[in-house]
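For this view, one protein chain was removed and the others were kept in their places.
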Amino acid sequence: MKLTQTLHTLEVKTTGKGFFEINRPLNQWLAEIGATDGLLTLFIKHTSASLIVQENADPTVEQDLMDVLDRLAPQRPDYRHSSEGPDDMPSHIKSMLTQSHLAIPVNDGRLALGTWQGVFVLEHRAQPHSRKVALHYLGNTGP
Amino acid sequence: MKLTQTLHTLEVKTTGKGFFEINRPLNQWLAEIGATDGLLTLFIKHTSASLIVQENADPTVEQDLMDVLDRLAPQRPDYRHSSEGPDDMPSHIKSMLTQSHLAIPVNDGRLALGTWQGVFVLEHRAQPHSRKVALHYLGNTGP
Partner (left out) sequence: MKLTQTLHTLEVKTTGKGFFEINRPLNQWLAEIGATDGLLTLFIKHTSASLIVQENADPTVEQDLMDVLDRLAPQRPDYRHSSEGPDDMPSHIKSMLTQSHLAIPVNDGRLALGTWQGVFVLEHRAQPHSRKVALHYLGNTGP
């Protein structure tokens, strides 16, 4: 079967700091383009938000993870880069410690995730943002 | 030459917390499918184990890295998510701070790693587990 690629940009509206699961819009896009088996690569076009694969069964996991990120990247008065607000430099740090891109196999037209895995946009800024996630599908496509 | 893709799931048995090198089974699979030049993508279907590329020459490197992960994600009594045991939430944190996927170029049918680089499954749970690593090879294949 002939391999093809499809590129797209997904817009994700966040409501401020937190985890925003995108399994559904990703699977929807894979269905739209007729993806069958292949690989989906995601790349977030921002450095104060990031991508992560984590458990999506129990929301307290996300809260505990956010606490850890807050401890590792607290708001501090002594960052050199402070012109964009007290939550900006912590956001870059959290982005550094998580992922700016992900790659996930696609099977039978859907993300081949483990049972409790969710794909999330991690918003690190306090305010709502519209985040651009570039998608690249490589693989087979059906009729 | 015509590009092809091959998908597979590698099962990795861990014996509890630690580094489990998978260079050998990865190269073995690449040989089986006749891979020559391309790209291998790995994705772990779990959020309490992860993937990492690290030095494989001196095992004390792995012990020091594990100490760091234990310091960054200690067992604490105050995690909200505690129903799956005291080592579960630390495992999710360690997974967040390392990788859920990797991509490694393939050259002449083998992983194009640096001299002392190993590819590891990082088991974060205390108990042994069987971990599923989804593989996607894209590239040329030989006769």
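By written order: A and B. Residues from 1 in each chain.
Note that in this section a contact is a pair of C-beta atoms (placed from the backbone, for glycine too) under 8 Å apart; a residue touches a chain by one contact, two chains touch by 3 or more.
Predicted, not measured: the structure shown is a model, and the values here were computed from it.
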Have a look at A:Asn27, A:Gln99, A:Gln117 or A:Thr141 and name the one touching the chain we're not showing. A:Gln99
Chain not shown, touching residues in subunit A: 3-5, 7, 41, 43, 45-47, 72-73, 79-81, 83, 89, 92-93, 95-97, 99-101, 103, 132, 134, 136, 138
By the contact criterion defined above, which parts of subunit B meet the unshown chain? Give residue numbers in ascending order. 3, 37-39, 52-55, 58, 60-61, 63-65, 68, 72, 97-99, 102-105, 107, 112-114, 116-117, 138-140
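One rule holds in what follows: only the chains that are shown with their structure count from here on.
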Taking each chain's centre as the mean position of its Cα atoms, how many Å separate subunit A from subunit B? 20
